[in-house]
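Here you go, one structure.
Coming up: chain A.
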Amino acid sequence: MSIIIPGDQLPVDETTLNSKKLTVGPSIYVDPLLDNQMTISNAGIFTHKEKKTKQLITVESSSKNYIPAVGDLIVGTVLGGFGEFFKVSLSNYKPPAILSYMAFENATKKNRPNLKTGSLVYARISAYDPNIDVELECFNPTTGKAEGFGELTGGTVVEVDLGFARYLMFNENNPVLEHLSKKCQFEIAIGVNGKVWIKGGDLVTTLACCQYIEQAQRLASGELEQLLKKLWKQHNI
Partner candidate 1 sequence: MEIITISKFNNNKGLNDEDEEMEDVSNNDQIVTPGELITEDTVWMRGHGTFALGNKTYSSVAGTILKVNKLLSVKPLKGRYTPETGDHIIGRVIEVGNRRWKVDIGARSDAVLLLGSVNLPGGILRRKSDTDELTMRNMLKEGDLLNCEVQSLFQDGSASLHTRSLKYGKLKNGIFLSVPRSLIIRSKNHSFVLQGNVSIILGVNGYIWIYKTPTVDNRLKTDSTASTASKLQSGVMGRQSGYQVGSGSVSLTRLEEESSWEIYSDKNDENISDAIRSNIIRYRNAIQALAHSQIGINESRINMAYEASMAYGSLGSLTEPEVMENISNDVLNGEKMRGS
Partner candidate 2 sequence: MVKLAGLSLNEQEFLTDSLKQGIRSDGRSLDQFRDVEITLGDQPGYVDVRLGKTRVAVRVSGSITKPYEDRPFEGIFTISTEIGPIAGAFFENGRPSDEEVLVSRLIEKAIKRSGALDVEGLCIVAGDKCWNIRADIHFMDFDGGFIDASCIGVITALQHFSRPEVTVSGEQVVVYSTDEREPVKLSILHVPICVTFALFNPKEKEENIKGGADGNEEAGEFAIVDATMKEEGLSNGTLTITMNKNKEICQISKSGGLPAEGLMVMDCANKAYGIVEKLTDQIKEVLKQ
């Protein structure tokens, strides 16, 4: 694991970078004023992936500050309906995103989705530009089917660091959920905006799952089993 912070040098030398087509991920700032010089702007884990014709450098950082990107799956809170769309909050104190009434399965002008203020939705970011509103959709635009998107009923939400949310999302066999799934049944929707929706069979299970996810992000994978045992004992499940 190579951790770098601002002020560090890129751990890859220039000749390698120039050898293949390079894609630069977030947290590395390419300064247009300084001859596209690359500098490290955030602290995180550096990765350099090389393929036959191209290469990728990124810095994986974790924080509570979510910056939207097209294609991200998020858990959002509906702030209200306004004319033709809902406003949805992705994270507190950030400008809300827009979810059109038409961006649902089977939605027509007549058949409007019914979402109350304060309800949760699982949605995909369909358009993003820092200068305009973020747009969301609750269906797969190619098939027109919901495919798991839409309102999340019941359950509750745990807020986790963004890095952890991505880790849960993109590592299919991650030990965190693996362990939990052996213990109980649950539904989960992971938003890369740091919100994880969980619903267990009953209230106590949901609560235990919440506490587990919340505490798991501060533990090494070896300690997970112990945490689970402790929580389940505590709640007498």
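The rule we apply is simple: a contact is a pair of C-beta atoms (placed from the backbone, for glycine too) under 8 Å apart; a residue touches a chain by one contact, two chains touch by 3 or more; residues count from 1.
Quick note on selection: all candidates are chains of the complex that A comes from, given by their letters.
These numbers come from a predicted model, not from an experiment.
Chemist: So which of these touches chain A in the complex, 1 or 2?
Modeler: Of all the numbered candidates, the touching one is 2.
Chemist: Would you tell me which residues of chain A are touching candidate 2 in their complex?
Modeler: 77, 89, 91-93, 116-120, 152-157, 197, 203-204, 206-207, 210-211, 234
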